[in-house]
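With one protein chain withheld, the remaining protein chains of the complex are depicted in position.
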């Protein structure tokens, strides 16, 4: 099981704070995005934005990062704190 | 008449806070140093240090700056504030 | 050297005087304290702002800030570091963020404080939503903030 989280405008666009996915692991971030789009095809445009960032277990990663079962995977737009 | 001032360790080395010089003007900073050494030959080594800085009318200048009658000329070591 | 580090993410306002006193307390080794304070501006990216909501990713925020601070510690000799970032509802002129760095030397304190802010802007999971006359608007990340980390060289890329 993989815990997926969404933040900020992506959370609003998807109208979801997140969900739990069951996937064969290890798999990369692109595979998770595909599974999410399969879950809800309306999410395609939002999750395909190339500005979307991803963190696994609270550390930023790129799309080739391999996710393990039990990981927390977060998707969010570029950060704007400070 | 030119008002000459000394600060910090230069003031201590010369044992003088400054003096007034009467000199034909305009003259450059080197000419003022020569006049000061003529005034007191023991000042030669201290005034010849190439780290000594000079300000005319409270603005830093180099040795070729031309001094006018009535100017205030200050000599001091490199600054160490802050 | 051992650096004393304190990082807070909080709803509450903070008191710069108190934070500055903590940087100085029993501190006879440091010659330099640099701090940055970030405030809510009335005008941002051409919009008239009346308030700001700061969302964050709670599990990640302090970790991300800790990694940025740890990076700074590997690059400069720093004595004390304090980072505070607020979340939740803020108003015009409110304090958003505070970064204070002390060091025996001025250059290290200046550079490290600047470095921490540049990376915080790019890597810490905070998002601002502005309240404006035109409605609530998510703030766009700025290209200049992304470029700001380029000056620190590749070895700082996570």
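By letter and in written order, the chains are A, B and C; residue numbering begins at 1 in each of them.
We take it that a contact is a pair of C-beta atoms (placed from the backbone, for glycine too) under 8 Å apart; a residue touches a chain by one contact, two chains touch by 3 or more.
Quick caveat, the model's predicted, so the values are computed rather than measured.
Participant: Taking the complete complex into account, which shown chains does the hidden chain touch?
Facilitator: Contacts of the unshown chain, counting the full complex: B, C.
Participant: Which one, B:22, B:41 or B:59, makes contact with the chain that was left out?
Facilitator: Considering all chains, including the one not shown, the answer is B:59.
Participant: In the full complex, which bits of chain B touch the chain not displayed? Write them out.
Facilitator: Missing-chain contacts on chain B: residues 5, 7-9, 51, 55, 58-60, 72, 74, 76-82.
Participant: In the complete complex, which positions of chain C touch the hidden chain?
Facilitator: Against the missing chain, chain C presents residues 16-17, 20, 24, 27-44, 92-93, 104, 106-107, 109-110, 113-114, 117, 121, 144, 148.
The criterion applied here is as follows: only the chains that are shown with their structure count from here on.
Participant: Can you give the whole-Å distance between the Cα centres of chain B and chain C?
Facilitator: Between these chains, centre-to-centre, one finds 48 Å.
Participant: Mind checking the centre-to-centre distance between chain A and chain B? Centres are C-alpha means, answer in whole Å.
Facilitator: Those two chain centres are 71 Å apart.
Participant: What residues in chain A touch two or more of the other chains?
Facilitator: None at all.
Participant: Would you mind listing the residues of chain C that make contact with two or more other chains?
Facilitator: Within chain C, no residue touches at least two other chains.
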